[in-house]
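A protein chain is absent from this complex, but the other protein chains hold their places.
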Amino acid sequence: MTSFTTPHLKLTHAGALQLLTAAVAKATAMQQPQCIAIVDDGCNLLAFLRMDGAKVLSEKSALHKAMTAASSRVPTGNTAVDLETRLALATGGQVTNLKGGLPIVVDGHVIGGIGVGSGTGDQDREVANAALAALAALAGARTFE
Amino acid sequence: MTSFTTPHLKLTHAGALQLLTAAVAKATAMQQPQCIAIVDDGCNLLAFLRMDGAKVLSEKSALHKAMTAASSRVPTGNTAVDLETRLALATGGQVTNLKGGLPIVVDGHVIGGIGVGSGTGDQDREVANAALAALAALAGARTFE
Amino acid sequence: MTSFTTPHLKLTHAGALQLLTAAVAKATAMQQPQCIAIVDDGCNLLAFLRMDGAKVLSEKSALHKAMTAASSRVPTGNTAVDLETRLALATGGQVTNLKGGLPIVVDGHVIGGIGVGSGTGDQDREVANAALAALAALAGARTFE
Partner (left out) sequence: MTSFTTPHLKLTHAGALQLLTAAVAKATAMQQPQCIAIVDDGCNLLAFLRMDGAKVLSEKSALHKAMTAASSRVPTGNTAVDLETRLALATGGQVTNLKGGLPIVVDGHVIGGIGVGSGTGDQDREVANAALAALAALAGARTFE
């Protein structure tokens, strides 16, 4: 029988604040201020914080990293070089291959994405993953090494 | 205990096609071609059809009606006059008070919105509601008189 | 004698739905959910469907593939490397060289374009061509290998 609806999970704002708090703690420990964006699985903004000293223009790249990870369901940074510019141009910059975007996965549901920007790509990704690790401890979110 | 995720329903593409088909049938019976847009609860496009003879520029208004209904969770057309222009301007036209947008509600979950445009406001709304009635028969969607 | 009008063919919404249905069938068989966009020869949206599990951000790239194919009258993906970025930038991303866009050609008339996105470029193109094959069987549309 055809199904017209399907069950899904949504990230709550409590969950989003938890991710934000854990990302800030990690970035503070690393002494690298960050912009942190969290979107739902529809790529709409759920939570955002720009830390003291983070780059103003990283707001947009952090957001686009979060959107890309939520949409593609994999970490950003692994797209083939010949594809990434085309995808960025075709989507008005929303799809980015900058490192630092990770999907938020709970119980097999992709419920959003987190994007971090202002440090190096590796620092950004480390902060994003630390946030997921905090959610993993509380709600079983998947992390990425 | 704080909850970091919450269960939700999603509209499937089969459900979206069902809505589209029912809207086309109603618009055909009324001899008023229409643009029909269906968005999910994140206001992202799920399905669209512009019928033969429908207005090209109604694509955008149909989309914005669907987005407004999905976001506000009530039919479009009832906002106070002094508010509607402000809301439209503050959202780049995404929030509209044109008649013809209805939320898609199943089991108490708002899972999206349908927006219809190209006829009069009353015709648009009649077609949107006929689509919901078809989904109601199959999946218990709520209709609006 | 100078002629002030010229006969043309237009794709109907029945034709667009046929393309959509065939694309969904192929994508389902390939187990690769897709975003499918169909535009007329004015590059205006005629029909769209985002399948369950397709990428949200592929809505825009699928649309731009369809627009590019309808406008250029050839499949996307073959523009010279030194041109493609310039064309994308000059058109705000509407012209894309991502694979997966095909012109809809009937009786020598380019009557629109179909764009598919969410899989690999080859998968996207395969689905677009399967849709054209279904229209070819019914209305003599041209396919592309």
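Order of writing sets the labels: A, B and C. Residues in every chain begin at 1.
The criterion applied here is as follows: contacts are C-beta pairs under 8 Å (C-beta built on N, C-alpha and C of every residue); 3 or more make two chains touch, one makes a residue touch a chain.
Note that this is a predicted model, so its numbers are computed, not measured.
Just so you know, the chain we are not showing touches A, B across the whole complex. The residue touching the chain not shown here, chosen from A:A16, A:L89 or A:V127, is A:A16. Remark: the omitted chain is touched by one listed residue; of A:L9, A:A22, A:A47 or A:A134 this is A:A47. On the side of chain A, touch with the chain left out of the figure occurs at residues 10, 12-13, 16-17, 20, 24, 42, 44-52, 56, 59. For chain B, the list of residues touching the undisplayed chain reads 6, 41-43, 67-68, 70-73, 83, 85-87, 89-92, 94-95.
Just so it is clear, only the chains that are shown with their structure count from here on.
Taken together, the touching pairs cover every possible pairing of the chains.
Averaged C-alpha coordinates put the centre of chain B at 25 Å from the centre of chain C. In chain A, the residues that reach two or more other chains under the touch definition are 6, 41-43.
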